[in-house]
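Of the protein chains in this complex, one is absent; all others appear in place.
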Amino acid sequence: MAMFWNEKIETLKGKDLERLQLKRLKLTLSRVESVGFYRQQLKQAGIRTGDIKTLDDIRKIPFTRKQDLRNGYPFGFIAVPLSKVARIHTTSGTTGKPTVVGYTRGDLESWAELIARNLTMVGLREGDIFQNMVNYGMFTGGLGFHYGAEKAGITVIPSATGNTRRQIEMIRDFGVTAVHCTPSYALHLAEVAEDLGVDLPTLRIGMFGAEPWSDAMRGELEARLGITAYDSYGLSELYGPGVAFECHERDGLHIWHDSYLVEIIDPATGEVLGPEEQGELVVTPLVKEAMPLLRYRTGDITMLLSDECPCGRAEKIARITGRSDDMLVIRGINVFPSQIEHVLLRIPEVGNQFMVYVDRINHLDEMTIEVETNRAHFSGELSDLSRIQKKVVKELRDTLELRTSVKLVEPGSLPRFEGKAKRVIDRRETI
Amino acid sequence: MEREKFIIRQISVFSENKPGRLAAIAKALQEEEINILAFSIAEADGFGVVRALVDKPRKAYEKLSGIGFNVAFTDVIAVQMKDIPGGLYEIARILGEGMINIEYCYAYSGKDAAVLILRVDDVDAAISTIMKGGGTLLESSLFQ
Partner (left out) sequence: MPRDDIRKLQYRLLKTLVYRLYSFSPFYHDRMRAAGVHPDDIRTLGDIRRLPFMVKNDLRDNYPDRIFVAGQEDLVRYHVSSGTTGKPTVVGYTQNDLNNWTASLARGLSSCGLGRGDVLQVSYGYGLFTGGLGLHYGAERIGTTVLPTSVGNTERQIELMQDLHTTAIACTPSYLLHIGEVAEKMGISIKNDTNLRIGILGAEPWSETMKTRIEEWLGIKAYNIYGTSELSGPMFCECTEQKGFHVWADLAYVEILDPGSGEQLPPGEQGEMVITMLQKEALPMIRFRIGDITSYDDEVCGCGRTHPRVHRISGRVDDMLIIRGINVFPSQIEYALMAIPEVGQHFMIEVDRKGALDDMLVKVEVRKEAFSDKITDLMAIRKNVEHRLRNTLNVAVNVELVDPGSLPRFEGKAKRVIDRRKI
């Protein structure tokens, strides 16, 4: 049984791997020379690209943070002429402006190759029918899996999100064998299917990502949908989904070592940690052309696993257990409290204080934001208040790409914080 | 001007939909010995607006604002109705025929008569329509 999309690369180890990684790291270093940010950063740190002679030398290079990418908006991190950029995705920034991610034709190929490896690794191949139940468009989850599945010769139903009944109908009508979505949406789907009294006999594989989920959740999804469930990890800055993925063992995620150089650091000190030590994942992509990055801090907490995987593939990271910053993941979408603040500052009818409550209702994340009405803009009319409420919902949706509930509360009624504000109350139980 | 004396200042108070908010408003008015003449609550998604005619609107405004409520004045008019079946119809017909759009209204029934309090988009047209139609408008001095 052919279990590999690219067996040679996927099982590469030892000296051969290091040689490939070092070669690609040097190539990446030559690529970043056309990025002003890196020219300056390396100069400040007193490093010439020639100084990087071994893989360990990478530790001399300063980290790149999400904030740096935001400061480079729009094209500051693009290392190729715009005419060589085949596609642009954007991802939500920590405040107003998004982060731009560019792809050359080669990048799109490499990315599709990684996804094809993942799909093959979990046992999908030509003849399988794959329903991709995540957002298309700017969100990388949709087009990323779409291109990878197409490359692997799998039939794709680009169903995107929403309309759960139709999703179920299609799974049945087309004999869908595999789905990709967030784990919470999968649970919702299972519930609706049960309510409708419909079973989904053809479905055998579920690939879930974009939000953290537990092994208990895996058990529940597998039992209720009759599938084997696999964890998928990625982020737009590193192409999108497909960076790391579980194999049949489902004991850690293989992070594609020919394409990503991995370090785990102590988020407070920046010190590099050893295997089995929990810390923040830092990644240096090795094949990215349009937007090469050096030592990118993902903010995700995990660790490197030291056991050899029986499947023969190399390097694994543990499932993500948390964040090193205050980022929230709501229905698979990343939200920073600073974005909410930024939106409220633009709306004079409401105050700038806010509280965020996150709940899980029917397995779907719901975010409620309380904001204070503003004395100066109170007309006494209910309809004006409804209009303000709608306006806040719309502005939040435009910025966060997320539907939220907004509650208007009386002025002065929200807590004021001195020092570090605790504006987020996450009432979700771990899934 | 004639119309001025028919325009009554209603106080509108923003209130969250949660227990105790109405009590807080009522307590504040009691402390200032403000009498509520008519009263209604309109609800929306998670919040509401308390509307009231009070004998001392300025004082009510200051008191409620002072303890943190969002308060606004809204112009309304009050029409006397006969307290018999068909009383409301008589008034509603006049307004309907006069093409006056009612944004909202509420009523109370007193010793002598029933009163309908109206918020309309065109106050002047409403006043002249009601007067032409033979309705009785109550002057604001009766309340405040």
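Lettered A and B in written order, each chain numbered from 1.
The rule we apply is simple: contacts are C-beta pairs under 8 Å (C-beta built on N, C-alpha and C of every residue); 3 or more make two chains touch, one makes a residue touch a chain.
Here the structure is a predicted model, which is why all the values come from computation and not from measurement.
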Original post:
Just one of A:R24, A:K66, A:H89 or A:R218 touches the chain that is missing; which is it?
Top reply: A:H89
**OP:** Quick one: say which of A:M138, A:I347 or A:A421 touches the chain that got left out.
**Re:** A:M138
**OP:** List the residues of chain A that touch the chain left out of this view.
**Re:** 73-75, 82-83, 85-90, 97-98, 100, 108, 126-127, 129, 135-138, 142-143, 146, 150, 153-160, 162-163, 165-166, 170, 173-175, 397-399, 401
Original post:
Which parts of chain B are in contact with the chain that was left out?
Top reply: 42-45
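Convention: only the chains that are shown with their structure count from here on.
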Subject >> Averaged-CA centre spacing for the pair chain B and chain A, given as whole angstrom >> reply: 54
Original post:
Tell me, which parts of chain A touch chain B in their complex?
Top reply: 373, 375, 378-383, 385-386, 389, 405, 407-413
Subject >> Footprint of chain A on chain B - complex, ascending >> reply: 10-12, 14-16, 42, 44-49, 51, 65, 68-74, 103-104
